[in-house]
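These notes are about the structure you will find just below.
Note that one protein chain of the assembly has been removed; the remaining protein chains are unaltered in position.
In this document, chain identifiers A, B and C correspond to the written order of the chains, with residue numbering beginning at 1 in each.
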Amino acid sequence: MTRPDGSATTVREHAGVMTHNSYGKSRVRLTKVTRHKDRHEFKEILVDIQLEGDFDPCYIEGDNKLVVATDSMRNTIYVLAANHALEDIESFGKTVAEHFVKTYEQVRMCTVHLAEELWQRITVDGKPHTHAFVGASDEKHSAAAIATAELTKIESGIDGLRLVKTTDSEFWGFVRDKYTTLPEVKDRIFGTAASVHWQYQSDPLHYQRAYDDVRKAVLEVFATHHSLGVQHTIYEIGQVALERVPEISEITITMPNEHRIVFNLQPLGLENKNEVFVTTDEPFGLISATIKRQG
Amino acid sequence: MTRPDGSATTVREHAGVMTHNSYGKSRVRLTKVTRHKDRHEFKEILVDIQLEGDFDPCYIEGDNKLVVATDSMRNTIYVLAANHALEDIESFGKTVAEHFVKTYEQVRMCTVHLAEELWQRITVDGKPHTHAFVGASDEKHSAAAIATAELTKIESGIDGLRLVKTTDSEFWGFVRDKYTTLPEVKDRIFGTAASVHWQYQSDPLHYQRAYDDVRKAVLEVFATHHSLGVQHTIYEIGQVALERVPEISEITITMPNEHRIVFNLQPLGLENKNEVFVTTDEPFGLISATIKRQG
Amino acid sequence: MTRPDGSATTVREHAGVMTHNSYGKSRVRLTKVTRHKDRHEFKEILVDIQLEGDFDPCYIEGDNKLVVATDSMRNTIYVLAANHALEDIESFGKTVAEHFVKTYEQVRMCTVHLAEELWQRITVDGKPHTHAFVGASDEKHSAAAIATAELTKIESGIDGLRLVKTTDSEFWGFVRDKYTTLPEVKDRIFGTAASVHWQYQSDPLHYQRAYDDVRKAVLEVFATHHSLGVQHTIYEIGQVALERVPEISEITITMPNEHRIVFNLQPLGLENKNEVFVTTDEPFGLISATIKRQG
Partner (left out) sequence: MTRPDGSATTVREHAGVMTHNSYGKSRVRLTKVTRHKDRHEFKEILVDIQLEGDFDPCYIEGDNKLVVATDSMRNTIYVLAANHALEDIESFGKTVAEHFVKTYEQVRMCTVHLAEELWQRITVDGKPHTHAFVGASDEKHSAAAIATAELTKIESGIDGLRLVKTTDSEFWGFVRDKYTTLPEVKDRIFGTAASVHWQYQSDPLHYQRAYDDVRKAVLEVFATHHSLGVQHTIYEIGQVALERVPEISEITITMPNEHRIVFNLQPLGLENKNEVFVTTDEPFGLISATIKRQG
């Protein structure tokens, strides 16, 4: 075997055969300002791209002739952003993913993940300011676009939505055996940082609207549902999201159970009236379910 | 020399003399729920304690008889929290810091740092919910209380307040020499994550109100001030905060300059109309000033 | 429908049907000291467990009677650790995963992920100390065990192995089109933090030995292979690992390309002889391949 410059490559029996490969660029960070007359729009997005296709030669022989450099992928993201309204990250992801599949024959599939920082306009004299913004949350609006020659699938998501309720949450009736020390509780704090991801059976009129509607459903169900367990709340959120946003085909909800542990004040001569808790990060329960729209 | 149990300690010439020491407990995390009839209040606080005083023997001889175990400090925080209304972290910090100075003769100074997670009530049917909350920001409300036998000093703060404005920010007229490649700009993005800390010359009626007023001043000045540099904005924020909150004696404002760099589209055959930027975390400018109330 | 305590559950048409669910405990952190006469062994492990099985009722109705509390999972990990030699995390993972499948009829599959902190003995007077250790690296030894009633699959891994070579790395001959600005290079820095995961076709005599052999292969190939691209090096590492450790059935290698960018000294009147670089975290290339043993 020879390489493009004529030098010989190693010829040897290979122990293995390559069954999968992919490559791309991660953490491309983009700020886009759209300067309308009366106000500026401001978007901050993190983009990851992965390509799959006919890339075996660069692995096996170091022959890069079909390789789109990851630096060129980065350039492409900024070029496409310059020409895109960027009203929502879902449609931008679609544009990026389809670009790679259409432009390069060797690309069989392009997967784009996007995460948007949340900012809100600063209020001055009771009015939203035209060009100044304050960080709204460490929560992210995420999206994915997966393009092949045949079709592009879009996924939307909410990552790291921190939620807590101080009552209306029970947990009892679970398995009691020799590994069980947890007491049953009729009133506990329920704290989480929810991740919610969904796919579409048809394009919504506005992806941003669909996202807003799902987020509202998550908040309202979390607040008002009488929870018999994290699983129970997850299921209810999934059903309500499907009811409210008809374009969604299926939704996956994942919730860590970030425990607040009642601090034992008894050895210190006090009673804890379910008021003082140790906040913990780890260990945490982690609960997940996928709900698919009926037939 | 002997230790409490009668065993001998090493006697040798010491190369050095101890000129300072302190110890305490860090990252004590506390959740407090106050269960009013019509609504629940929910506070999440991170507390750090450090003590200074007559603690030489535990260092020099391993004699712990004056040592308050850091585990006991942790217990104390939960005990004090059970008996405290916790309307604001400043007054709780004061209670904790004074407790250690008053309870233990060997404690000359107690420093307490506190950081509060920001939560806001979930809105359901247009109304704030009675017991469900959503994470408001990764920004923190911080405070410090430093107590000695004579007095207790209180400091309040805002940490990690993310801000961005898309125009009304210039930077030019700076030193140009052989190390300079930065072009002058009359219109740039100004992005930061501000830290603001202040001390009091007299107790405000409500610490939470003072905090709210400073935060409002930061947001409004950031949005409306025509900035000729990060320094320029910092100074203006400091002056306005002093004007609006008369109890403040001095204020320190620190701002990273989180650069958004205009992406060079020219080699890619496009013009960048000041719309597409590379978002960066590092390196960043870091600018700080302290403004003290005039005589 | 009724719940265990006789109260009625909501009866309504459900918009969706649950197609998948799982739950478990994450970030259970375990330290195990084995106190031999002449030396102590010290292991620090992070364990995550996820269960799948007949758990629909807790989601749909809030009926928890088949739910093993995640707190009980945590207890179980410490109980099993007390009775396990813990010579390697793979065999401990197997014990944990099989425990849940064997103990609870409703558990169809148990997945256990483990990550081990790396510590090395402190050297005193040229000898490894019997009971004192220093942190060896932020790299982790990871493992996974996936058990069903029929079989248990074991995976081993290395996460975050930081590597850099200052020459013997080229990148050229890639696609040049209107999105390309990257110059071709015959001599660049190659820096990464490799993740390597592999599965077994037969149990190795010692998992720890297999891990050591793979790690040695990664280091040696990375150092000595003349790289024509990250893909090229990944492929060679995979082949050599398969050659050296016959029990491995397939191996997946993932490498970020953590760019060091030649700092342009020209505008500053100096030449950069390929010596001074800007170290960057983002964006980064991300390249991956799976190599499966032949026949």
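Everything below uses one rule, namely that contacts are C-beta pairs under 8 Å (C-beta built on N, C-alpha and C of every residue); 3 or more make two chains touch, one makes a residue touch a chain.
Predicted model, so just to flag it, every value in this text is computed and none were measured.
Colleague: Can you say which of B:Thr123, B:Thr152, B:Gln208 or B:Gln231 touches the chain missing from this structure?
Modeller: From the options B:Thr123, B:Thr152, B:Gln208 or B:Gln231, the contact with the absent chain belongs to B:Gln231.
Colleague: Who touches the missing chain here, C:Asp54, C:Glu105 or C:Asp138?
Modeller: C:Asp138
Colleague: Taking the full complex into account, find the residue in B:Gly62, B:Pro128 or B:Pro267 that is in contact with the omitted chain.
Modeller: If we include the chain that is not displayed, B:Gly62 is the one touching it.
Colleague: Given the full complex, what residues of chain A touch the hidden partner chain?
Modeller: Here the touching residues of chain A are 178-179, 181, 267-269, 281-282.
Colleague: Suppose we count only contacts with the excluded chain; which residues of chain C make the list?
Modeller: 29-35, 40, 42, 44, 75, 78-79, 81-83, 119, 122-124, 129, 131-139, 161-168, 189, 193, 219-220, 222-224, 260, 263, 265, 268, 270, 272-280
Colleague: Residues of chain B in contact with the chain that isn't shown?
Modeller: Touching the chain left out of view, chain B contributes residues 3-5, 14-29, 48, 50, 55, 58-76, 79, 104, 171-175, 177, 179-182, 227-232, 234-235, 238-239, 242-243, 250-252, 256-257, 281-294.
Here is the rule we go by: only the chains that are shown with their structure count from here on.
Colleague: Do chain A and chain C, two copies of one chain sequence, contact each other through the same residue numbers, with over half in common, or through different ones?
Modeller: On the two sides of the chain C and chain A interface, the residue numbers are mostly the same, over half being shared.
Colleague: Centre to centre, using CA atoms, which chain is the farthest one from chain A?
Modeller: Most remote chain from chain A, centroid-wise, comes out as B.
Colleague: Return the distance between the CA-based centres of chain B and chain C, expressed in whole Å.
Modeller: Distance between chain centres, rounded to whole Å: 36 Å.
Colleague: As a quick test, compute the distance in whole Å between the mean CA positions of chain A and chain C.
Modeller: 21
Colleague: Where does chain B touch two or more other chains at once, residue-wise?
Modeller: Residues 268 of chain B each touch two or more of the other chains.
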